[in-house]
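Could you have a look at this structure, given as structure tokens, before my questions?
Each chain you see keeps its place in the complex, though not every chain is here.
Order as written gives the chain letters A and B; numbering starts at 1 within each chain.
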């Protein structure tokens, strides 16, 4: 069986979202609402762990937050004034419940729960070492490595053990951890993945995006800084900088696609940045046309920006069904050839005989773009000029984003002219990397030390890729899973 | 438990969508795709009945098409080259599976399956008579009345029995019926609910909207005409006009809200009509403002029309979550007061300090409008001018649309100034009934014989309301359900 969701399949996917509350009644209900607002960051599984002053409570489930964490009995069981939660999209086929976060361990110092957005780039190496010394892993997740590093650290206090553990890991991590003593929130030295802090009455809240603060009515305070470790307990809040001064490099793709348009990421309105991208795109790659048409919904803000800059009317030339999730399955081999349009449908009455500027946020494999251009042509469009709101995606991400292997990235195989031939558009253009930096408010990209992680466009990875260099991670994971299946 | 979906709760709801295929391989797979494209017309339950030349096969389920009818085993079991399907939203609390359509009966002439969009206005009266003569009903659905009228008719051929039955019923019905001999499709004499016909290779297809033809790659031929009865069998297609000449009055609200914007309803593009409504609204009720902001997604086409006519920029001031279906439940009493924003969130960074023209399609109870105006103000909007893309909704519908009792319709209780006070906007205006008729392409509304059913706005019901006049239908249904619970 094959999903009939032809378009979303061709997006990069954020792997996770995290949320934590310390000091509020019904903390778990707030966590559930927060996770729901972060659902776009991970649809495969979700989990919440709470602490009620005596006991930890945990519930993890495959599937969406709605349907699993909106049930009174579940939320009531997750008692307490502190809780953390996680939504997950996994890069691998490994969907076992034991990998669903928060992970929990009963350390000699007490219970310890952890929720992680990002990906460690030396987890396999650390795992092998821990294994040799007698540590027994219960998941195939890189996150569990952190727990065992804390458990076997020779430092005395939990805080020192936690910092000891973080200093051994490489890669991207925005973490929210829950212990009986307090909540730990931290972001790796480069701040690759986002994390923000908010306030709701006396309670502190941490979340991957500000929309999760909005949904619970919390006030946005500030981002957790790259390399910052914050501890909240009943005695108050303290900030640590265990890694000293490191120049941050947050992920630029959060602005292009991952984050919701109504979020503020590292101080900037995502909606406004995307409109700026559209405007830059119009300036860099103008074209004569009747309508500017977005691929809904992710292409809409850039299309509005393009339309306003170019003066070409913005129109809904493609209608998106509300009822296609990732789970609709083509019901039969016999109908597969029909080119079913379960998710998007052309607004034929509008586009018949017209020339279209089609705006999308990115091209990954190109299969979607090919189909959507074809759909518009079959509906009568005279010309289709495709404009992409990000530079060509040429490299895999190792920091918590689901990218296909390089060989499947269209832009890793072809130049722009070849790509245009492939998708059969009348013209194709991408925003330049410089244009993208201008849209996020920089004067230009600093070549030696770029202000953002833009490795998926440029290949300039900001950390070592230990596991990747030692072996193909796919092979390692395969070996690992072999033992666990 | 209370749904946390504050906005959709305040819409009128279409009760049903129907789809039928005669003469295609894997007919049920096509029906499933078609129903999926009609999901917006009924989310509560769905069903498919197929005929394989020897046997009828049926599957009905509570919930969406996806998840129930995208499974290979289900579709394979629904074998045959002919099938009909139905999606349902029920006006009552009666969600039992026995009311889910298609209904099926084993008549002396053979199997007979029926799928019905609309509502009969004399079903209770007919039911009492049939009951007295020994007919045993298995559902509380008005549609079953038609089956018993066919079963007990004294005419000889099935076609004559079917026409005999239709001549006894009043109200709205677009029907697709499946027998071992052929498929029957018909529309009541006024054509209140829509029904279109398409072609896919040699197969004939009937559907409530053209989007369901698009999804299977079928070609749109024409609407089934009001009062037309079409029979498709292996010997070809025939059209009957059993009711003679009656002036049609299709539902105008299909253009305002029910149908998908990419559908063609009775010859007109829904998207284009909605943009026209927005333009009329701008002409009738102009206002100075920074942005035109739609309540997503239903307000978007009218907002684009308003923006283009007025020259005020169209902006996404409200972001809609993709992950709120109708089922998310507020997880706890303690968080209910937070004013959770699970479905819509204000794009604060955009609207801070701005004056907004807010476009929605209709006001039913007004509770949603109140909350959304308040949400925009809390997010910093300086002024909120609400503009509604339909006239005030003052009367209940008895033709297959879920309307609250009149006492709960805001416009039945207040004039526009009072409504503005209630929703706390800076100004409020509705399109006029004349403006609406202009938007759908009429010169003006013919007072004595209006071209559309607009009873929800005007109270001018086009048929007798037998059951309603004899007793409150709510009471009758209560009595009925008492015996069945």
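By our rule, a residue touches a chain if its C-beta (ideal position, glycine included) is under 8 Å from a C-beta of that chain, and two chains touch if they have at least 3 such contacts.
Values in this document were obtained by computation on a predicted structure and should not be read as measured data.
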| item | value |
| --- | --- |
| Copy number across the full structure, from 2 displayed chains | 4 |
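Going forward, only the chains that are shown with their structure count from here on.
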| item | value |
| --- | --- |
| Cα-centroid distance, chain A relative to chain B, in whole angstrom | 37 |
| Complex interface listing, chain B residues touching chain A | 1, 4, 25-26, 28-30, 32-33, 36-37, 39-40, 43, 64-67, 69-72, 74-76, 211, 214-217, 260-262, 264, 269, 271-272, 297, 300-301, 304, 308, 313-316, 319, 321-325, 327-332, 334-335, 338-342, 345-350 |
